[in-house]
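Yeah, one chain of the complex is gone here, protein chain that is, but the others are all in their spots.
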């Protein structure tokens, strides 16, 4: 039967109005503000213990990488022109520490995600950030200080400004990239934050 | 490799040109002219014997119909307004005797089609036409006389002249078929042979 | 930030006694890639399958035939949009469907041509090709609604129609390759490689228009049920003339008058005469939801949805009545429109708990308006049965039950 009066402001009256509390178990996202962080804390040593129990099989000792398994969780080569492609490691690449908390909370351990308690996650984040040389070994990570961590690559991102090539549809006797005089275009970079609607930008 | 010169007159040169003889085993259609009938002959008695061996299980004795199986092969009620729908039997409905030969040759017996020899098919056609009161019991059916048989319903077909309803898209306060005054349209019949391109017409 | 709830703005909240559970599938790993290298629907959709019609849906005196001379119906009520998934495309066989080895199959073109051609399947796929979206409908579709309304579900009554994107080579191109004798050619006899070698005659004008030899269906190879490896597509025309498992095309000056264009698929009029070659499937529509056998779980908003199609071209409009035909409104066209293809329509509707009778009415590019059954009966008499394109009415009872009614 219709939920009488529960939906007077909905045109189609098909949604059920629910409370914030009701949603809590699903509302797991932690954005850079850190507002949604659960209460808790954890240290390097605690993190090491959990890591060596629950993560090492896939990510290797100290996050050095497993065989066919999880990704490397260590600082890796500089983000410069190298082959193979540079590894986008936590220490070198990730702009926010909250992302690490958010991701472990939602997705790890791989086979049993969402099984960790907040304290365990704080400890793992502390462990991994320390292994990545982001914070010092004695930091106790909590819901109070996690969002304040300044990641090394915090300002390493720009907005998408594609199209970044301007190829012409030559039809006859065209040059190809191997030919001298072929127009490769130019290097297109920008630090504009507002060119594209899709850009991820924190509120001012 | 390309079939050199085999396809000079084909734009795409992808078909292989083959002889009429090559096609013979597949070229089984028998149209009302009877030109493609294979040589052979058969009688009522021969047909009865084969029928009772190979067809009776599905079509019942004398074509009276089986249980859950083949169709009735007998003359049946007049083709007039009756419920249930009138049975379109061979004797009452089929316009050409060649159709019976063509169909048995291509499709019957149901589980082992194309297993009958021409003489057997002539015999079965003779048997069924006689059971359907189309020809007399002593006729020996052959490739010479089959196409000459005049089926009772030879002239029972007209061309499609649809659309045969002209409903209007009334939008408001419309009458429905149950209401007095609703326009059911009229009976639309025709004997025109040339109204529609799709009509099946023998060459003049 | 987003994490701060605007509690003050919030409308009255139904304080749910419980809070959301985190289901098992959010806490444990899922299936790996290539669990199915050719995928299948979720097991929770196991009821969305082809079915034989309910025995109740068959006309009185109907003798169910052997399963190789039978048909199965598409579950229309569960479909959306233009395309029928290949796995749910309706079936209709006259001798079962063969399992043809494409390496051994050939297409023969002969008769009134300069060169008899044999074309392998592999070679056929190398010709210039076309992709077209067309419906196919069995001319016996909706038979159980002829005169009486005996069917109960939209699947069982109307499920002998489906729609797919077909890929193939135009007959006009193949006939040019063979050197067709245009002065003498009047028909082409198309023939299948199945057990009964289904054969039909097609007027040459139609054959040279938009008919083609298809080898793909919805992007992949034709399904065996629909003619693998080759079938004819005769756009807008009754299903049985779209010869499946196509092996032979003979150009002639005469129709074959095969069993399936005389004994079957011809329509008896009221005066003892019958129409031959009623090929075109005329404009038709049917509401698929709500539809027969369904039960509306509650009062409230429902989107009425349905399919419309016409063998004469594009659907230009669909009208919906919710009061048994007294008043009509134009429906939304909720899919792309292609000529001779299924077009989806939708219509917003509130089920207030009062009795309602839902009907839809298709209009095509020729201006033709889908008729009431009674109009077809008047024109054709009661002996007809094929080519029933009349309107379907569904009655919604006060308790939400939906059933097939005559209006």
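Here the chain labels run A, B and C in written order, and each chain numbers its own residues starting at 1.
Following the convention adopted for this analysis, a contact is a pair of C-beta atoms (placed from the backbone, for glycine too) under 8 Å apart; a residue touches a chain by one contact, two chains touch by 3 or more.
Please read all numbers here as calculations on a predicted model, not as lab measurements.
*Asks:* Can you list the shown chains that the omitted chain is in contact with?
*Replies:* A, B, C
*Asks:* Which of A:39, A:88 or A:117 sits in contact with the chain that's absent?
*Replies:* Final answer for the missing-chain contact: A:88.
*Asks:* Thinking of the whole complex, not just what is shown, which of B:17, B:49, B:169 or B:184 touches the missing chain?
*Replies:* That would be B:17, which touches the missing chain.
*Asks:* So which bits of chain A touch the chain we can't see?
*Replies:* Contacting residues on chain A, toward the hidden partner: 9-12, 14-20, 22-23, 26-33, 65, 67-69, 78-86, 88, 90, 93-96, 98-100, 102-103, 106-107, 110, 113-114, 156-174, 176-178, 184-189, 191, 196-203.
*Asks:* In the whole complex, what residues of chain C lie against the chain that is missing from view?
*Replies:* Touch with the absent chain occurs at residues 1-3, 5-6, 9-11, 13, 20, 23, 25-45, 48-52, 66-68, 70-72, 78-89, 91-93, 95-102, 104-106, 108, 110-116, 122, 126-131, 133, 165, 167, 179, 181, 184, 187, 189, 193-195, 197, 216, 218-225, 228-229, 245, 247, 250-254, 297, 300-303, 305, 332, 334-336, 338, 344, 346, 348.
*Asks:* Could you list which residues of chain B touch the chain missing from the display?
*Replies:* 1-3, 6, 9, 12-14, 16-26, 29, 31, 33, 35-36, 110-115, 203
The rule is simple: only the chains that are shown with their structure count from here on.
*Asks:* What pattern do the touching chains form: line, ring, star, complete or other?
*Replies:* line
*Asks:* At what distance in angstrom does the C-alpha mean of chain C lie from that of chain A?
*Replies:* Result: the chain centres lie 48 Å from each other.
*Asks:* Centroid of chain B to centroid of chain C, CA atoms only: how many Å?
*Replies:* That pair's centroid distance is 25 Å.
*Asks:* Return the distance between the CA-based centres of chain A and chain B, expressed in whole Å.
*Replies:* 71
*Asks:* Two or more other chains in contact with one residue: find those residues in chain C.
*Replies:* Expected reply: no residues.
*Asks:* Residues of chain A that contact two or more other chains, please.
*Replies:* none
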